[in-house]
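Every protein chain but one is kept in place in this view of the complex.
Letters are used for the chains, namely A, B and C, taken in the order the chains are written, and counting of residues starts over at 1 for each.
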């Protein structure tokens, strides 16, 4: 066993910076990832990607393979969804992040994605973590629904120890007794992780709150606490979204939030990356 | 979408009985699954299997592929572990249950196991659930660490809807704020699941408590609440166990527990299966 | 500071037995406390008390001062409720337990009650605990909604150290993420508390589950795990109850449960106290 964990500040003092095209995650700039929960159709995504690029977004998100609680819910467009993501990248110039759920689809997803995402439900799917550790793509690892910080960092270790150093952590809220919000966004985790680890950290206030009206304030709070970026669900018409409608912002709401954040970024001496 | 879920009592009024050799799970008898957390070596497992068979055990457990929080912890013997399980089955006559974690090993595990187990960390690994649904082996699905009853039953649905009706549920404790015990065994879940679903239900008080001295009382409680059986970790020398030592019973402790349960089974008009 | 806590098995090896009239709590018999959540009117309670006495109940419960989440909910009949309890005691011969919430009413409640109850919301109301420690009445201390075992036992210590040794603990479920049940009955707590402390322990599956159909199985489980008794909410017409209707048994349901438990008590070599 190594003297200290690969994820730790003891192992590596300087913060890891993950580069994706022109985007640097973890270098002091604020990175904004945005897009719909699921890729639903070509027109929706391509148009939206161009629109949000202009609002200052750095990375486009969209799920092609969707992990769903019920097998009767929409499971994603699969390969078709990946192709639409590629078209949106072409149109907008934004790199794309999308989730991989099945180890057998790792190569396929890597062919289309600029960043691969491992979701909360798979945070301890160790074969998937190990395979992600063998790719050359940055991996964003979401915290499990009821994972401690230590468990989360040890899950990252499965990726790091297999050779892939481009790991990004994503705090997306934990499960608590509170029912007013979908999850409890763990703001403490942000400075705690920055203290324990050199890995960059993205906040997902969309899942962390589950309510549209709370997304902006919690995104701002996460950046104030030291997050390297935010991931926000945006949908042209949330009332018709196939998943996560209640927590998705409309484009205009997202634009307003971005304008508010622009001042915020300046204050904290962060370069405005968009 | 179907009118009612396949797991539900509305869909199927009569309780499902899963048959594994001579053992019936869900028919009113009490089934006892026991063995070490991990398969560690041939001598240990073969000897133990014969010993616990005589104490009334119906199914032998033992992990060959181990999901571990840390990548530096013992990860199981893999194929070698499966072969040892097969030898122990030969020696004792007990059917064996072991965990499958990796979809690519489904065929391999099915070749050796009589029942395949899907662990808590993989409860929402939907590709794994779907593949388990295509095998002809009974599947024991453990509840996720912070899964609601509904999420657990919907995970079972992923198996059932792929054609495999032989699904056994396993309550193994949930994560709460309490730190004295490893998990909080959710006794409410037992009558609740029997009310909502026709699937058989096994209780795992070893993981549910994490403390040796609590295993017997909670096992008894689980049967009193209506569980169809119990799964107990037994190790010849828990102080040397490669995993879960603190919650493993010594063979003599297990024997004493079984003697206590024998009266209990009679009381509840359950056939004594051993 | 003392060498060891007054609540602990180290301080006192033999189990404490609390005596209330003819009833002994903690001596190996199973004690059954039952009655409505709130005292609602004279006819209801007096009739019910006689009826449940015949079914084997040992102590009558009923709230006169009710701690409620909302100030607009029924807050109890107060002194009038205490008087009705006294009448029901007269009619049935059952000792009564009722809650004290306000330190200024301690004397008043002690004048009417045979056992005083401190509820979950007041588990760490230390002035109330200290005053309860100065009375000569047995005190039943319910576990707080999110109290660890240690916090609960230390709350009991506030009573014990003020001179009152007649403390009864009551496990009533903890708050978890599960929403199907009102609380998560912590079955682990029963053997754990019996291990750590000499104090008698009552299980409250009515609050512990919040659902009528789960009360009987969880009551049985609690006794199987080693509880010294159970406390059950019974109401002549739960649909009209002013509080806790969904978890209250109808008298006939309660009778059926008691008949089931009678066999159970015999099995465990407990004297049948009723």
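Keep this in mind: a contact is a pair of C-beta atoms (placed from the backbone, for glycine too) under 8 Å apart; a residue touches a chain by one contact, two chains touch by 3 or more.
Bear in mind that the values here come from a model prediction, so they are computed numbers and not experimental data.
Although it is not drawn here, the omitted chain touches the following shown chains in the complete assembly: A, B, C. Of C:17, C:91, C:108 or C:161, it is C:161 that touches the chain left out of the display. When the whole complex is considered, the residue among C:122, C:166, C:188 or C:206 that touches the unshown chain is C:122. Of the candidate positions A:59, A:109 or A:149, contact with the unshown chain belongs to A:149.
Considering the full assembly, A:222 is the residue among A:33, A:156, A:222 or A:258 that touches the omitted chain.
Against the chain not displayed here, subunit B makes contact via residues 146, 175-177, 179.
Not every partner is drawn; the one left out touches subunit C at residues 1-2, 67-72, 101-104, 121-122, 124-127, 145-146, 150-151, 154, 157-158, 161, 175. Of the residues in subunit A, those that touch the hidden partner chain are 146, 148-150, 173-174, 176-181, 184-188, 190-192, 195, 208-209, 211, 213-214, 216-218, 220-226, 263-264, 267.
Just so we're on the same page, only the chains that are shown with their structure count from here on.
Overlaying the C-alpha trace of subunit A on that of subunit B calls for a turn of 180°, given as a multiple of 5.
One simple way to say how far apart two chains are is to compare their mean CA positions; for subunit B and subunit C this gives 34 Å.
Within subunit C, contacts with two or more other chains are made by residues 146, 176-177, 179.
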